[in-house]
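Note that this is a trimmed complex: some chains were dropped, and none of the rest were shifted.
Just so it is clear, A and B label the chains in written order, and each chain counts residues from 1 on its own.
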Amino acid sequence: MPPDFDTSMKFKFSILALLLEVIVIVLFGIFVDYDSNLSANLYPHFQDVHVMIFVGFGFLMTFLKKYGFSSVGFNMLIAAFGLQWGILMQGFWHMERGKISVNIESMINADFSTATALISFGALLGKTSPIQMLILTLLEITMFACNEHLVTKVFKATDVGASMTIHAFGAYFGLAAALVLYRPGLTNKHENDESTYHSDMFAMIGTLFLWLFWPSFNSAIAEARVTAIINTYYSLAACTIVTFALSSLVDKRGKFSMVLIQNATLAGGVAVGTCADLEIHPFSAMFIGVIAGIVSVLGFQFLTPVMASKCRIQDTCGVHNLHGLPGILGGIAGIVVTAIKTETRNGHVLTPAMQAAALGSTLAIAIVGGALTGAILKIPFLGQVSDQNCFDDSAYWEVPEEETVHEIHSSHRDEHSRFEAAM
Amino acid sequence: MPPDFDTSMKFKFSILALLLEVIVIVLFGIFVDYDSNLSANLYPHFQDVHVMIFVGFGFLMTFLKKYGFSSVGFNMLIAAFGLQWGILMQGFWHMERGKISVNIESMINADFSTATALISFGALLGKTSPIQMLILTLLEITMFACNEHLVTKVFKATDVGASMTIHAFGAYFGLAAALVLYRPGLTNKHENDESTYHSDMFAMIGTLFLWLFWPSFNSAIAEARVTAIINTYYSLAACTIVTFALSSLVDKRGKFSMVLIQNATLAGGVAVGTCADLEIHPFSAMFIGVIAGIVSVLGFQFLTPVMASKCRIQDTCGVHNLHGLPGILGGIAGIVVTAIKTETRNGHVLTPAMQAAALGSTLAIAIVGGALTGAILKIPFLGQVSDQNCFDDSAYWEVPEEETVHEIHSSHRDEHSRFEAAM
């Protein structure tokens, strides 16, 4: 059992959380009001996205055998704070007469903004405290809102499903922070950094709700909504078949790997995001899904181990393979499509140069921002756990006694040994 | 293993259930018909509420280590019967030419009516038989429909998200029944009255689907639908941050408690219910959520143990803290808001006096009705389990042999002892 939580921690976390909530309420009191034109049209879309954020991301990360409470619980904490902070940060760029208007669409955008912090959380999973994650959420959503404004209002690029502004941004932000927060003590695989049979089953709940509602994610703020739905649906389906095929192919015994099925099947949704609502025809969407599946499987299989051992980047959930590389792929697809076809959005012709600028700025801001945030999170004051207590809920949670199958097994062994010794 | 289910039980339960179903079908044949004006507009809202009732309430109660089958199964039984009975009981107050019209809105209201019985089930969880629960459902929904009529048609009070008529009603009905059904033998904590790691994970499925779809619950029958959505969304978010902060603060080692995260995070949805569709501004909704979180956490931490030991009220799921106190808080918020602002609903000005009357009548009818129902359920004929078999699925279900982690542990110990004895 890990040692008791530093008791000073409880005051630090509680005071930080309460302080942030008070600040948010005061800012809401000053700046936020109902939109005068409240339509419920987008509400089913909003609910799908909402389920993705809390159930999808939350359960996807429960694959670790002893970190399920933290995965689903801190995911909820981050998202519940982020959706309040996101309204403010995104709203400050679009104020009218000193007021931020809230409606279903701005709630969708706020939910979106939390996704960046949740993706970064995936890279850092098991190695950061809730105090650190609240600070990261605060900083990342602030920078996300700036980059999003740059991409959509300055460059006037399209990124309707947010391949670049959410997925690539969240991934490289988290990876840069992970690099700064590198733990040499975790070079050898930590005994808790693995799944059990049931933790893998819980993670599939997350996978499926993400997979199913991804068309809503990519189409929620699209002009050509049904086109975005159709493209995303087929990209995901094609990606899934390829993921199964490659998962078997890259394994020496030809067996499927749950980590690939849980993650790489979703890469098609990420990669088709930027051009989801463009008329690229379903077969092109499928082609994008196929490439995304290939890139993602190969990333998990060959790149993640190398990044951990050579590049000092420990990426717990492999967000580089699910959000990073497929996000860049989405950005590139946007460049290619706008180079081939003339597409107009909001009265502006989309150009490959501006799409490339959007991708470049996103990566640059994410990496610099993530590294700076990582440096801030390194302040010892913030309650980072020791290497030994990584990936273990009991550092932060009251955990029921017979907590995991693994523990019983060990306690059995212990009794056995004591018994032998006594003879 | 508990002793075999009394074989006479199977006839009692089966005959009661079949009899009730026959009565319902006959009454439907006589009274119920399709509404002539069938619109599918509210169907997505209905589905969200439907998910809350069956998945949300069902899985929220699966936290007990050996009572998951009963939690999710009896929840389904109660809700499936209640939604039929609710149409009749609510419909009798609104008949036109001797007919009850069914449409999506009346189906939502029927789903709502089952929530009262499911909340009361939470207080009684693990201590009552399915026979008792069918009778409770029958009686509670009948009284709920009367009180709802009183509140909305006689007092013309507003309670759009049903803080009073569902949450407070269901909680105090269940608590009054629990008082009457008090079991002195359970004064010391029952060994099965606790969670395991995976049962807590299953419960989080319930928590998240309740949390996510609560805006649909509070807005389903609202005039100002989007206002109700926005207020509920922010109340829940603020409540969640406060719940995490206080969960750490009230624990001596600063650790989070799953029971608080599973339950108190939802109190914001309950408390904002009464005035969800009033223009209270998002920051006020957040403020209500904050108070609800504080009340709920403190209730779980300090009040529930006292109620069990001093007041002879054993509240298994802590419904007093999730539905009871936040429900009263919602009623009070309604009184305050109608006192400050002039609000009109259905052509009537809302008055604090009528809001207070609604809250008072709800509490009175719930407590008297619950106590009477408890007295009826006490009839030994109805198959209440012995104290020893409380909180144990195997009293009512065929359970797979290696049922819980705990059992293996014990059986291991047993073998061990036998082995030592044999030496």
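Simple rule for what comes next: a contact is a pair of C-beta atoms (placed from the backbone, for glycine too) under 8 Å apart; a residue touches a chain by one contact, two chains touch by 3 or more.
What you see is a predicted model; the values in this text were computed from it and never measured.
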Seminar exercise, completed: With 2 of the identical chains in place, the whole complex in this file holds a copy count of 3
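Everything below uses one rule, namely that only the chains that are shown with their structure count from here on.
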Problem set entry | Between chain A and chain B, centroid-to-centroid distance (C-alpha), Å | 33
Exercise. Contact residues on chain B for chain A in the complex?
Worked result: 44-45, 48, 65, 194-198, 200-201, 204-205, 208-209, 211-213, 216, 224-227, 229-230, 233-234, 236-238, 240-242, 244-246, 248-249, 251-258, 261, 265, 279, 281-283, 286-287, 290, 405-406, 408-409, 412, 416, 420
Exercise. Which residues of chain A touch chain B in their complex?
Worked result: 4-7, 9-11, 13-15, 17-18, 20-21, 24-26, 28-29, 32-34, 38-40, 43-44, 47, 50-51, 54-55, 58, 62, 68-69, 72-73, 76-77, 80-81, 83-84, 102-104, 107, 130, 198, 202, 205, 396-400, 402-405, 408, 411-412, 415, 419
